[in-house]
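One protein chain omitted, others in place.
Residue numbering begins at 1 within each chain, and the chains themselves are lettered A and B in the order written.
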Amino acid sequence: MRTILSALALFGLWLLMSGVYKTLIIGLGAASAIFAVYMVRRMDRVDQDHLKVPLKPFRFITYAVWLVWEVVKSNVTLTKLILAPDLNLRQHIFRVPNTQKSELAEVIFANSITLTPGTITVETEGDAFWVHAVSFDESDHEALADMDRRVTSFETGAA
Amino acid sequence: MDIPALIVEILSWASIVVGSFLMIVSGIGMLRFPDFWSRTHAASVGDSGGMILLILGMCLQSGLTLITVKLIIMGIFLIITGPTATHAVANAALVTGWRPKTAADLEPETGVPYSDLPEPTVRGQ
């Protein structure tokens, strides 16, 4: 079942990327999708790594929209900082605790921190990240804790 | 030209112009900023804001075609890999002992990883 689904998904992706719809070409595309799934099945004997996505889809979309708005705001901030005649940087590296359960949600949180310009996740350490900020403000702790709460809220299994 | 097409045209102009501006700003920032740690932030302006706006502008221009699908796939891929690559560079610098700077008026946080390593020297200076 899983095999057929992934073959269909690959073939759909191929159809989207190709854009040429002749019998021979489509046949070659279907053959390559089936061959890829066959290879993955052979490798599956060694590698029992199944993908799980413990996320709530609608809340994730809400979060993505909120994240785009955050990216816009911090882009404005950083543009002002770069174009200002005097560079008053206030660099700081600080610890940000994270409360996510699954690794995927942790990765999403760390990537969101890095995606917003002005803050970069530098190192992960158990239940916390080390974050470097270029113009540190005391409100950054609260802003990142808010982002942490939002990421945790769309994880399944969390309250 | 009818009204919806005009709105799409204006929106795509705006996003492409602003995106181009952000890319140039990121280039200027990479030249102006004083040390490696601040330059990572300048690079991320172009990698996130500039990239998203330019791809959005191109999507609006091409309308509902396969080109838009390709652009969206490209955008999602760049959104995932851009921060990962930036994190990898910053992490590699930290692991090899480059010390992140803390502003003079701030108390440095204790327990920063790898802070016991000797600071490397720049060759040829």
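Note that a contact is a pair of C-beta atoms (placed from the backbone, for glycine too) under 8 Å apart; a residue touches a chain by one contact, two chains touch by 3 or more.
Keep this in mind: contacts and distances are computed from a predicted model.
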item	value
Protein name (UniProt record) of the chain left out of view, among "Branched-chain amino acid ABC transporter permease", "PH regulation protein F", "ATP-binding cassette domain-containing protein" or "Fe-s cluster assembly abc-type transport system, atpase component"	"PH regulation protein F"
Residue ranges of chain B at the interface with the undisplayed chain	12-13, 16-17, 19-21, 23-24, 26-28, 30-31, 36, 39-40, 43, 46-47, 50-51, 54-55, 57-58, 61-62, 67, 70-71, 73-74, 77-78, 81-82, 84-86, 88-93, 95-96, 98, 113-114, 120, 122, 125
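The rule is simple: only the chains that are shown with their structure count from here on.
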item	value
Approximate Å spacing (C-alpha centroids) for the pair chain A, chain B	15
List of chain B residues in touch with chain A within their complex	22, 25-26, 28-29, 32-34, 37-38, 40-42, 44-45, 48-49, 52, 66, 69-70, 73, 79-80, 82-84, 86-87, 90-91, 94, 100-103, 105-106, 108-109, 111-114
Footprint of chain B on chain A - complex, ascending	16-17, 19, 68, 71-72, 75, 78-79, 82-83, 87, 89-95, 110-111, 114-123, 125, 130, 132, 134, 136
